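Report on the structure given below.
Complex shown without one protein chain; remaining protein chains in place.
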Amino acid sequence: MLKFVAGRFLVSLAVAFTISFVTFFFLNIFTDPAQAVAGEEALFEEIEQIRTQYGFDRPILTRYFEWLGGIFTGDFGVSYYWNKPVGTLLLERAPQTIKLALMSVSVTIMVAIPLGIFAALNPNSIIDRFALSVAVSAQAIPNFWLGLILIIIFSVTFPIFPVSGDKTYYHFILPSVVLGTSSVPPVMRLMRTGLLDVINSDYIRTARSIGFSGWRLVTKHALRNAVLPIISVIAVQLGHKFGGSLITESVFAINGLGRLALLSILGADIPTVQILIFVFAITFIVFNLLSDILNAYLDPRLRL
Amino acid sequence: MILKYIFRHTNPDFLNRDLEKLTPKDIMFRKAIYHSGFKFGLLLLSTITFIGVFVPFFVDMSPYDQDISKRLLPPVWSEGGSWKYIFGTDGNGRDYLARIIYGTRVSLTIGIGAATVGMLIGVTLGVIAGYFGGIVDQVVSYILTCQLALPGILFLLTIISIVGSSLTVVILVIGVLHWTLFLVVTRAATQRIRNLDYITAADAIGARKTNIIFTDILPNVLNQIIVIFTLEVGVAILAEATISFLGLGIQPPTPSWGVLIAEGKEAIFFQPWLIILPGIALFLLVISINMLGDGLRDITDPNTSIE
Amino acid sequence: MKVLRDIFIMSIVFVLSPFIAVADKSDDTLVIAFTREITNLDYNYGTKTEYIILGDMIDDSLFYVEPENLSYAPSLASDFNIVNETTIDVNLKQGVKFHDGSEMTAEDVVYTFNFINKNDKNRRHSKVSGWLDSIERTGKYSVRFNLKTPYANFFNDCYRIKIRKKGIMGTEGNWIDDAQATSNTGLGPYKVISFEPGVEVVLERNEEYFNGPKGKPAIKNLIIRSIPDMGTQQAELMSGGIHWMYNVKKDIGEAMAKTGKADYQLGPSLRVGFLVLDAGGYSGEGNPITKLEVRRAMNHAINRNSIATNLIGGPAKAIHTACNPVVFGCFQDVMKYEYNPEKAKELLAQAGYPNGFDLELYSYRDKEAALAMVDDLAKVGINVSLKHGKLAVLNKARKARQIRAYFGTWGSSASPDTATISNIHWRNPKKGDRNLSGDPKVNELMLGGEQTLDKEERKRLYAEGLKLIAEQAYWVPLWSYSEGVLSSKDINFVQDPDGYPRIWKTTWK
Partner (left out) sequence: METTLLEIKNLNISFNISKNIVNTVDNFSLTLKEKETIGIVGESGSGKTISMLGLTRLLPKQAFVDKGSILFKGRDISNISNKEFYQTISGKKISMIFQEPMTALNPVYTIGRQLMATYLFHNDVSRNSAYNRAIDFLDKVQLTNVKERMAQYPHQLSGGQRQRVMIAMALINSPELLIADEPTTALDVTVQKEIVGLIQKLIENLGMAMIFISHDLGLVSKTCENIIVMEKGLILESGKAENVLTRPKENYTKNLLKCLWSLDVDHKKIHKDRTLLLDVKNISKSYQLTGSILKPKKIINAVRNVSFEIFKGETLAIVGESGSGKSTVAKIINGLTKMDSGDVLLEGKKIDSYSPLERALRIQPVFQDPYSTLNPNHTIGFIVRRPLLLNTSLSSYEIETKVEKTLNLVGLSENFINRFPSQLSGGQRQRVAIARAIILEPKILICDEPTSSLDVTIQSQILDLLNELKERLKITIVLISHNISVVKFLSDRVLVMNNGEILESGNTLSIINKPNNNYTKKLMSAIFTVKKKV
């Protein structure tokens, strides 16, 4: 087990570095960091001055390792756009995104899992067809559009929820619904097919031959098998939510990492963008790793 | 010719023939006939495609002609609407119906283009990794892991904001970032097929590797690739709409639905049709493509029965 | 499983959590929304309009612009004396206190100007070093400015520079750029209570505010929220989440006013729009734009009146000069190009483009207007592909000398002098990238206008410069803008003639 975790950890680390490397090179070759620092009003000679002063004229490899070294010592660089250390920015913004991610995943769980279970227990029934149409629709609705429509309905026509902001948990309900919706289809489909597979499996036939039936059969014999893969999918979805919060946070003016990312891209704020890509990648990798470990822990077949 | 084929296949006598006597294509056709989701998706998609691609050839309309004295006219069903502008006009006095109809072409072009790019990358890597295995597979897996860990939309926006936006750039970038599903599916299918006896048999009769890949492996993965392709078209269309919505996508005055929604966003409360109509168009197109894809998956899956 | 349970409990908690109280009249709190985010409280580090508005609320400067007659008035200064063309003495008001309670003296003024002039490597106000040679303390409440050259826009620049308490911005090479957010040392009518970058700024009335020309605010608490989406802002306004928003287009404003939920004012603005043309051939020698006939044809091709009336609305109207007609020095009797597509086509034919040509037009603002212009230009045969995007894209292309034409606007917020627009747009091409005329004469005339204090001489220089620009059609001057403001029914907000919002004058109804 330890060896497995260590191995996966090393691979994850390598992936993280590859991503940081690619991002850094891409951003620093195709954009001019000196221009970004200097700002839009800067004169030509000022840009050149900044280039030497900040060391942007040195080889890109040197700068990459310097940047990487900075990350290890906790120095994430300074944002040109926000005039702040990127690390501080991240710390300020992360709580909102974490809240949003957790809440949207709970929305997904609350909708997708019961729906998937009922659909699997009654294949080709009305519930099943309903669940399937929910999945198909949720896949086809663009996030940004859903956000706008929900605001029209639930904040303006019927003022139940606040339009925007991130002050209280209450503010997070609509955004969580929007962000959670996009994960409903995969989780629901997996729950449905997983449970169907389990129900049609030989060991459920064994349980039925013993006399188990109905709800008792599902809860005592089928659910655990079907839920195992779901847990890892949810962990992966949670990892996705961090990067995927970009649009939702913009529509609902939630001051999280996603909005920070969008603003930094639009403001050509390279230090922030490259750290954010790195951080989102790491988050995804960590959740993936956690899901693997969790799976290995929960599934006796994978235990060593 | 096609009609004859359809007639032959919908003929009750034919349908009731013993399953053992049907070719794989016949079985798929029969499944398709009984698959309501597939039929609905196909019908909807054909209708949308017909309207978007062919109607502009016959009906005189322009998505670009402006008349700024006739801006923001409401659609025909609202107060003050007229049949001249069925869906009303936008902020520059352009016919909104024409813009939405022309938007179909943009979405389809980008969807199909990006999915093709993704397919070329994903299938090539997938077949190579699946067939050769070993170190090649490990390298490809590593690339896959990296790609999966990359925050997609963020990276997409970053690239487009740096490279600048045009139709080609959008297609290429979305395509380059959406190949993982192709890879995963092709690789798994190739790995499975590679170990089947008929591949060993092909080996034994002296067939070359390329011959095996093109004669034995690809045709067997094709169904799955088509399914993924369909679904990825939907994903790419949504991705384009998203980046256009954020102002980084297709350049104006090209009528992309994402751009239309973004342009109408400010008027969400007073000219809501500006958002709702392209949103519905987008929804219908993607849902039809997804239903088609889901349907294809069921139809081509040998494990499902004919319903 | 425990994790799932926790998530579940959390979801229950948030469903049951009560509504947040909406800030309103009862607790004397005004909430306003900005589209762009406030990332720093120090105006000295920003150029956006939002920073000017915020800066005016929490800071103060030596001079101030009176909105009624668009003239400069002393603010922190009590009076001034122009000793000679390059020497200006300024006396300061006494007993003015920073928000932390300490008194402002000449030390602080000297520190501020010196720091911005010399020490701040991260300077955004490079202009100051262009004219300021040194500043010296001449008494506890008096300073002397020694200028490098005569500088007409001195008062405007002094209005822009917010006076900082000595030491808070750091020392040479070690500047502290969020000093304003952490040290609470403003001078303005409001003081900062809390600041979340990109989210909101909470302000409270400065009860100790010196009797400056801005006057004491009527409303005690003020919250500035950053809401990037205009639609969201409207929703917030309708649901009572905010009281005030600006930059509202006429369609939305008028529709909102019809609902009876808010008041809409569409007043004048100092902002003007224009196309900058690459007459100097920086983007490639001999390109079509370098031909005078082509530039004139473009001037004739665009129906400015129609766009100004139909798209911008309000007091917006077509302009013919490279400045807003209401500001000082904006000479109007120049060559005028009426809307005449036929003539435009003729001119194009003369220039050797009877079938028109392809052109990339960059823009970052007013997409509708840009599209309308594209349409107008297409009608005379100029096939324009619009590159509409973020300002950063335009900046990058401009810096790389790839731009043939771009659609620019200039706000000149609260700076009623032709010098502000010409300083940035007609610089020496070696120093800036916006002057694409390639004509040293324009640079000489338009920047010469700020290097003398003699008003008549300045007017003469600007008149000559503007005539030259019009005649050579270096620009296509488009229209003056109008400024739209939506305000809630609870508040009185009066728009000033320059369109610049002075929030602190707002009162409850």
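Per-chain numbering from 1; labels A, B and C assigned in written order.
One rule holds in what follows: contacts are C-beta pairs under 8 Å (C-beta built on N, C-alpha and C of every residue); 3 or more make two chains touch, one makes a residue touch a chain.
Note that the structure is a prediction, hence the values are computed from the model and not measured.
When the full complex is examined, the chain removed from view is found to touch A, B.
Touching the chain that is not shown, out of B:Phe54, B:Trp77 or B:Tyr198: B:Tyr198 (per the contact rule at the top). Between the chain not shown and the residues B:Asp216, B:Glu232, B:Glu266 or B:Asp298, the one that touches is B:Asp216. Residues of chain B that touch the chain left out of the display are 16, 20-24, 27, 34, 196-198, 200-208, 211, 215-216, 219-220, 302, 305-307. In the full complex, the hidden chain is touched by chain A at residues 3-4, 7-8, 123, 201-213, 220-221, 224-225, 228, 292, 296, 299-302, 304.
Just so we're on the same page, only the chains that are shown with their structure count from here on.
With centres defined as mean CA coordinates, chain C is found 38 Å away from chain A.
With centres taken as mean Cα positions, chain B sits 24 Å from chain A. The multi-chain contact residues of chain A, meaning those touching 2 or more other chains, are 31, 148, 151, 156, 250, 266, 268.
For chain B, residues that reach two or more other chains under the stated contact definition are 161, 247-248, 265, 268-269. Only residues 37, 142, 145-146, 148-155, 157-159, 161-163, 234, 238, 241-242, 245-248, 258, 261, 265, 268-269, 272, 275-276, 279, 282-283, 286-287, 290-291, 294 of chain B touch chain A when the two sit together in their complex. Those residues of chain C that touch chain A in the complex are listed here as 4, 7-8, 10-11, 13-15, 17-20, 37, 39-40, 45, 47, 121, 124, 126, 177-178, 196-199, 225-229, 231-232, 235-236, 238-239, 241, 390-392, 395-396, 399, 424, 430-433.
Every residue of chain A that touches chain C in the complex is listed here, in rising order: 31-32, 35, 39-47, 53, 81-84, 89, 92, 102-103, 105-107, 109-110, 148, 151, 155-156, 159, 162-173, 250-253, 255, 259-260, 263, 266-268.
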